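Missing here is one protein chain; the remaining ones are kept as they sit in the complex.
What follows is subunit A.
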């Protein structure tokens, strides 16, 4: 069991608590979390990523209970085991594509030689030395996927990865995420309100109805 989230509840305002459905994902399994904007999808993702402590319940990744880890331990665990992709690419602008990936290696404390091969698999091998400002929207999103994959995570979390892309790029990005997750036997969770993604992953839950 790679991802197990049980009995999670959370609130920003104690009068409006919300429960999060239990999630169990095995190696290579995929899950689509659907919901309108403001339905708490991103909050769920942050809780799963170890970025936001839930008020109750337990998240465990590959047997490690996420919120029993403290401070630096949690940060390092996240860097090593969880790859996160956002709606916007958020590539660090002063660094080149390659350096962005090297930084992910550095912070996770992993030394890998996967940078070139990951970039090539995603079709942006030739952009290795480019700065983010010289990339198209689609290319930038691929770089952010490459950054999430470079540490060979067990769990890939994607928050609205297709929202700012056109149809063609959106389809390509979803396919890439699926292919890469399958290839590396990682669990994949995509949070979205984008109807275009629906047909690609059959395992779905809907929140905030």
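Here, contacts are C-beta pairs under 8 Å (C-beta built on N, C-alpha and C of every residue); 3 or more make two chains touch, one makes a residue touch a chain; residues count from 1.
Going forward, contacts and distances are computed from a predicted model.
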| item | value |
| --- | --- |
| Which of "Aspartate carbamoyltransferase", "YdbS-like PH domain-containing protein", "ABC transport system permease protein" or "Gluconate 2-dehydrogenase (Acceptor)" matches, in UniProt, the chain that is not displayed | "ABC transport system permease protein" |
| Option from A:6, A:58 or A:75 whose C-beta touches the chain left out | A:75 |
| Residue among A:87, A:141, A:162 or A:180 that touches the chain left out of view | A:87 |
| Residue among A:2, A:25, A:61 or A:108 touching the omitted chain | A:108 |
| Touching residues on subunit A - with respect to the absent chain | 42-43, 46, 49, 51-52, 71-72, 75-76, 78-80, 84, 86-88, 90, 92-95, 99, 102-109, 147, 151 |
